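With one protein chain held back, the other chains of the complex are shown just where they sit.
For reference, chains read A, B and C in written order, and residue numbers begin at 1 within each chain.
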C-alpha cells in the first residue's frame, strides 16, 4: 500500500509540510526531509521550483526564485533524493508545475519518482480532466498517486468527479486566497468545510493554503483529516535553523 | 510742398535713416532726430514700436520690445515730437504697424502727425488697396504722404498701380530678406533694380532692407534715388553714443 | 435678403476679415486668393482630398452618443470624434487640403506655426506623405509643454524652430512663420493651422474643416432622424474646429452656436485668452478681428493652460458670430477645463486634449433641456497633454 494511503487510513489530524527544494540552500533538501521526519509531521511535500509559479503567493514565489538561482533543477532533485528511502519512511509528495515535468518527460519523471521512492504528486496546473485522459496510466504504472485541488468554487458535480479519479487525498484549498499565511479562518471558509464534509467523499481531505499557526491548524483539522502548511514553513526557514524545525512543528500542533 | 517731395525732387543719393522711437532709452527720440539732422542724412523714419512687428527682422524686433518696455506709446511719441519742428526741417516719416494707429484712431493719428509736423507714413501692413479705398482722403486732408513697398515679387501691373496711388517715394524692398543687414547685393537683386528702373515710374525709388555699409549703399544709389538704413543703425545705437551718429553717417556715405 | 454669416466676396465676415498684409506677402496671398476656389472645386482635387480623408485620415469620424454623460446631464450629448483622426485632432483635415493645394501651386517647401503642436504634427505628417520639406515654428514655451508633439514632428522629419520673442507661444510662432514666408516667397507655401490670418486663409481653412459639420448632418440624420442639432459646441483657439462643425449650420439660426474660449486663470486676472470678451477690434496676423490688446494697440500676451487656445485673436468668422450674437460665447477657466478632462476620461473612456476639455465645461454653465441634441466637437485627444494632466492632478 502506498505510504500516503497508509497515513490517510491510520492517522487523524494529519500534518503535511511543504518546502521548496533548493531553498534556502541548494543542498538543504535531505536535511529538511530528515528533520521533518524526526518531528511530528505526517507527510512531506517537496516543491520542485518553477520560474512562473502562478498558483503560489509571494513567499513560495520568492523561495522558488532563490532555489532556481541556487541551481536547483529536476535532474538535481532526483540526485538529492537518491538515497532518501534509506533514511525515512514518511510519505513524500512532489509538488511541481507541469512544464518542467513535461520537458523532463512525463514517463521518465514518473519512473524517476518511483526509483527514489516518491509516493505521489501535486501538479496544480495539470487539471484532473487532462490527467485522467492522458497521464493516469503512467502514474498508476509507477505507483504514484496524484492529488487534486478543490476550492469553494468547485461544483459538487466536479468534486464528485475529482473524488472518483483521486486515489490519494483531496487538497482542499481553504479559501480564495493564495496570498499566503492568514491568522484565522472566517465564517465563509468554515461553511465551505462543512459543505464538503457533508458530501461523504471516498477520498480523505486535507486543507491547505493559509494554515500558519496552531489556531488555523486546529480549525482545519476540526473540518478535515489534516492540513498542509507551506508559506508559514518557508517563512520559518528564512529566519531559523533547520535543526529547529521540530520546534516549529510543536508550535503548530499546539 | 511736402518736405519729402522737396527732398525727392532736389536731391540725389538720398539717405534715409530709420530708428525705433523709445530705443535705446525712452527719451532719446528728440536727441536722435537732432543728431541725424545735423549729419548728412536726408530723411528720418521714426519707428512707432509694435509688439508684433511681423515684417521686421530680429534687430528691429528687439529694439521695439525694448522701446515698449521703456514705456513708449503713440500718445507719448506725439508729446516727444511736439516741438520738433522748432529744431529741424528734415522730412520726418512715421513707420508703424496699422493696429496701434487703428486703436489711436486713424483720423486722430493723421491730425496729430500734422500737428507735430510729420510728413508721411510707412505702414507695412496697410496694403495700398485698402489705403486707397478707405484712408487716402484722411491722409490727404492732413497733408501726409503714404509710402508703399514693392518687392521682387510685385507684378509690373501692381507696381504701376502703386505708382499711381503713391504721392511720395516707393520703398523698394531690396530682396526677399527681412533678416537685417547684409554685406553686399547679389546678381538677382541688381537685376531687379534694373527691371524697376526701366519701368519709368513717376515716383522716386528708395531701396531699403539690407543696406548696412558704404558698399551696399553705393549699390543702392546706383540703382535708385536713395536708400533707407534701419537694422544697421539700430545695431550702431546699441553699441555707440548718440553723439557719434555723424560718424556712422559718414561711414555709410563713404 | 437674409444676412449670411459666411465670408463675402471681399473676404469679410461682417466687419471682420480682409488681408492686412505687408507687400512682401502680397504675391503669395494674391496667388492663393485668386486660385483657391478654382483649385478646390476641381474634380480631381476633390477626389484626392476625399480619398485621403477616407483612407489616410480615417474619415468619417464617428458621431458618438455619450450615454453616461447624457444621463448625468439629462440631455442628449453627441461627440464628433475628431480625436480619432490620424495624428489625433481635426487639424489634419486642413493640412491635407493645403498640401494638395501647395502641390498644385508648385511649392516645394512648407512652413507652419503651431501652438499645441497638433497642427505642427499634422503638417509634418502630410509633408512626409508627400515627400516635401517642412519647417514648423513653435513658441519656446509650447515646445516645453507639448514635448510629445515636438518628438513626433522630429520623427516625421520636420524641423522645429523655436520662436523666442514675445510670449513665446502661438502668436509669436505665427510671426516667425510669416517672416519666413516673407524671406522665401517663391518656393514656400505657408500652411496656417486655423481660420486666422489674411483672406483667403480663414475661408480656405473653414472649407477644408467643413467636412466635420457635413458628416454631422448625415450622421445625425441617421441617428436622430434630423440633420439639425439644437446646439453645436466647440472650443475656440483660432477657431478652426469650431468653424468646421458650424459651417453647414452658420446660416440656419435654428441651430444654436456655442463658442468656448479659454478664461485661463479667470477673465479678470490678466492671465486669460478669452478673446471675444476681452478683445477689441484690431488687426492681427493680417486679419481684422477681435483681439486682446492694450489701449495703445499692442497685442496682449495671452495665457491659457492649453497651448492650442493660447492665442490673443480669434478668426474673423467668430468675431462676427460674437458681434452679431449669432454665437454664444462662454469662457472656461484652466481649472474647469482640467476637471472636465478627467471627467470625460472617467465617464466615457475618452481622454480629451485640454483644448477640447474646455468645450465640455459648458455642461456646468448652462442648463439644457431633456430633448436638446448637443453636438460637441471632440477636437483632439489628450495624449499630448498627459504630463500636464498628471502634474495637475498628482496622479
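Everything below uses one rule, namely that contacts are C-beta pairs under 8 Å (C-beta built on N, C-alpha and C of every residue); 3 or more make two chains touch, one makes a residue touch a chain.
The structure presented is a predicted model; accordingly, all values stated were derived computationally and were not measured.
**Q** Given that one chain is not shown, what are the shown chains it touches?
**A** Contacts of the omitted chain with visible chains: A, C.
**Q** Using the touch definition from the top, which of A:27, A:52, A:222 or A:244 touches the missing chain?
**A** A:52
**Q** Please identify which residue in A:10, A:86 or A:153 touches the non-displayed chain.
**A** Considering all chains, including the one not shown, the answer is A:153.
**Q** Specify the residue from the set C:40, C:105, C:277 or C:347 that touches the hidden chain.
**A** C:347
**Q** Suppose we count only contacts with the excluded chain; which residues of chain C make the list?
**A** Output for chain C: 54-56, 58, 61-65, 68, 81, 83-86, 88, 124-129, 131, 148, 151-152, 154-157, 341-342, 345-351, 382-383, 386-387, 389-390, 395.
**Q** On chain A, what residues meet the omitted chain?
**A** That gives, for chain A, the contact residues 50-55, 57, 61, 65, 68, 73-75, 97-104, 124-128, 130, 148-151, 153-155, 158, 173, 176-179.
We take it that only the chains that are shown with their structure count from here on.
**Q** Quick one: report the Å distance separating chain A from chain C, using the average Cα coordinate of each chain.
**A** Each chain's C-alpha centroid was found; their separation is 66 Å.
**Q** Chain A to chain B: how many Å between their CA centres?
**A** Centre separation, chain A to chain B: 96 Å.
**Q** Per the centroid of Cα atoms for each chain, what is the distance between chain B and chain C, given in Å?
**A** Here chain B and chain C have centroids separated by 37 Å.
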